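Dumping the structure here so I can ask a few things about it.
Note that this is a trimmed complex: some chains were dropped, and none of the rest were shifted.
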Amino acid sequence: MNISELIRLSLEEDIFQGDITTESLKLGNKEISAKLVAKAEGVLAGLDVFCETFYQVDDQVRIDRYKEDSEKLQKGDVICRIYGASASLLKAERVALNFLQRMSGIATLTAELVAKIGDERAKLLDTRKTTPLLRQLEKYAVRAGGGFNHRFGLYDMLMLKENHILAAGSISRAVELVRQTDSSHKLEVEVTNLEELQEAVSCGVDRVMLDNMSISEMETAVLKFHGKVELEASGNVNLSSISQIAKTGVDFISSGLMTHSYKSMDISLIFEEGK
Amino acid sequence: MNISELIRLSLEEDIFQGDITTESLKLGNKEISAKLVAKAEGVLAGLDVFCETFYQVDDQVRIDRYKEDSEKLQKGDVICRIYGASASLLKAERVALNFLQRMSGIATLTAELVAKIGDERAKLLDTRKTTPLLRQLEKYAVRAGGGFNHRFGLYDMLMLKENHILAAGSISRAVELVRQTDSSHKLEVEVTNLEELQEAVSCGVDRVMLDNMSISEMETAVLKFHGKVELEASGNVNLSSISQIAKTGVDFISSGLMTHSYKSMDISLIFEEGK
Amino acid sequence: MNISELIRLSLEEDIFQGDITTESLKLGNKEISAKLVAKAEGVLAGLDVFCETFYQVDDQVRIDRYKEDSEKLQKGDVICRIYGASASLLKAERVALNFLQRMSGIATLTAELVAKIGDERAKLLDTRKTTPLLRQLEKYAVRAGGGFNHRFGLYDMLMLKENHILAAGSISRAVELVRQTDSSHKLEVEVTNLEELQEAVSCGVDRVMLDNMSISEMETAVLKFHGKVELEASGNVNLSSISQIAKTGVDFISSGLMTHSYKSMDISLIFEEGK
């Protein structure tokens, strides 16, 4: 499902056979303007989706943008101004905000986590713990906040997790099996201790996920394998722990936090005098 | 989009042309079991959707349920046990959890808010501030947590908000206009002070939304109009403020908090020994 | 399914992989005009859908409108004139007329019924007895003819019919049950005699449907309950009976006649000389 279809279905979810209130008012083509205002600090993400929602409702709507995605917003900042028939603005408003507030919430939390990493080499990666059907938008929001994307789904990267390894018998056997079929995708293996890490490296995998390892184990991993294999820390990542994890020198830190437990950013659409 | 289609598209989002890792392992029909465990306290919601996700991947999967939606979970509680081919469980796991963890997160937050209302008459209502395409599931989760649903979209209730009233000229004029067209849906009007409330009541509306009124204004509203019109408090509703709002005696308290700023509940699927 | 999609699928139903006659003629871009003429008296409805059908086939088609929906047409009236490639007009003609003739047929019958109500207070309501997939258009046509819409589906109004009441045990029990779950939608109850009407009013429902009541029973119902509950007459509504029903003073008269047993209005598209 592409973004345009996603917006179309979201509008259908909200409006279905009609906005009975607005249509009953028979407001005609009276044009008004409305400004989009940040009610809190944060990082903007989703302005294209926000605008496209209005355009789908009424292709006569015009929007002047003052801010762009990835920009840091202060409380009170005007993000854009929308001109169009009042009926169109009333119909599109809620769906447009439902996208924008969520995406900006993700970008904001991502930016906070990235700030904690500071100058360390680690890149912050997202996960597949995204809202069903919104993965593309949520992963975009992670990038807007300064993070990076891990795989998009089960189809674009080979990733042997604990349960795959159990099913195959061992890391070596699992790696051998997948490589017999697939030579085209990057291969990552989840490991939980240094022995498994050693085994994975010996198999020639591209990346290892250090799952819930202690800080000292991760330091050892970096010492022994940095540059030989990509090292990705995972587990218990939050605003308190991330700095220390980054200091171990791992290449990546992955976390579902940005997409499964963000708060929507408070952004309002304020109607102005009609023209 | 019905629930079955929603799950189908969510699986397609994650798997697309194939789970390249699991399929490369060629695990065959080896059957295993896995248990679904609460890793934190909370209220369960979404077990049907969770199960249906597995069934769509493989209709041979069987699930024994030990808990049901709306039940309070303790950390460590086993919610259900799943039996099926390991490849099927590995493919469905993430999408199924993405639904369940979000829905249970909503139910949990809703239940906390409802507990704060205690014995007061107010019912907690949700809003249209839901995740695009997940409104039906999120509103279900609110009910599972003990809340009630406000309108489902723009199509099933007449609601004159500030901007409609501005566009029409006055509350009286707006009510007159909508009633000329539509006699079949309930009519709610947003008011911001007692004068507007008086005007709305005079027009014979079914419900008023008291928007960001002070506690004392709400008390006056209840004193004058309880039983004559349904009174719904709205604005700045959170775990700290809701008890006091409820004590004013309003009939409803509506809040977007449960659906726009919840945390996913921590629930894990743990693979057990194969049979 | 929105209107645009409905038209797209209707064209696909008629044209599928190609209009083999018109395409074989290889008519090129030769532009012609055609006029849309009423061949009988009636009320116009569906001109937007008619035009959109041509635009979907060829966005170069232009249409000059002389009449608008809700207007009364005399035999011979020219409704609009269409300019475009002859191949495009030949492809779109039948589907466009299939919509317009049906919708105008509904508007015409509705207007006849409304005329019989005359100055009485009753509003004529439609029902859910509409053609599958065309409900939105048919309910629009009812409005174009001067009628009003009852609920759009099972999702936007609570309506306890005889079978719901049977299943719940009694009117009071049924009302209690639905109100425990749903406080947001209008509630109507079907009653068949004055005792049931009294019970429904006591429960505080918003509207009652007087099903197949005699004229004198309806007169009594109005005498006792007008202003306390909305009264809707239903059953055996037709061009002969409706005046007398309206004279009882009920607030609404609902009938499926306009949407289940109308005649298509005779409207023709007449090709004129090419330019």
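A, B and C are the chain letters, set down in written order, and residue numbers restart from 1 in every chain.
Simple rule for what comes next: a residue touches a chain if its C-beta (ideal position, glycine included) is under 8 Å from a C-beta of that chain, and two chains touch if they have at least 3 such contacts.
Please read all numbers here as calculations on a predicted model, not as lab measurements.
Visitor: 3 identical chains shown; how many in the complete assembly?
Guide: 6
Assume only the chains that are shown with their structure count from here on.
Visitor: If each chain is a node and each touching pair an edge, is that a line, ring, star, complete or other?
Guide: complete
Visitor: Farthest chain from subunit C, going by mean C-alpha coordinates, please.
Guide: A
Visitor: For the copies subunit A and subunit B, give the interface type as same if over half of its residue numbers appear on both sides, and as different if under half do.
Guide: Counting shared over all numbers used gives more than one half: same.
Visitor: How far is the middle of subunit A from the middle of subunit C, if each middle is the mean of its Cα atoms, in Å?
Guide: The answer is 45 Å.
Visitor: Go ahead and note the Å separation of the Cα centroids belonging to subunit B and subunit C.
Guide: One centre to the other, that is 34 Å.
Visitor: Indicate the whole-number Å distance between the mean C-alpha point of subunit A and the mean C-alpha point of subunit B.
Guide: Averaging C-alpha atoms per chain gives centres 22 Å apart.
Visitor: Give the residues of subunit C that touch two or more other chains, as numbers and ranges in rising order.
Guide: Subunit C, residues with two or more chain partners: 152.
Visitor: Within their complex, state which residues of subunit B touch subunit A.
Guide: By the definition above, subunit B touches subunit A via 1, 6-7, 9-10, 13-27, 30, 32, 86, 89-91, 94-95, 97-99, 101-102, 105, 128-135, 153-160, 162-164, 166-168, 174, 177-178, 180-182, 185, 256, 260-261, 263-264, 271, 274.
Visitor: Can you list the residues on subunit A that touch subunit C in the complex?
Guide: Answer in residue numbers: 12, 17-18.
Visitor: Once bound in the complex, which stretches of subunit C touch subunit B?
Guide: Contact set of subunit C toward subunit B: 123, 125, 143, 148-152, 155-157, 181-186, 206, 230, 251-252.
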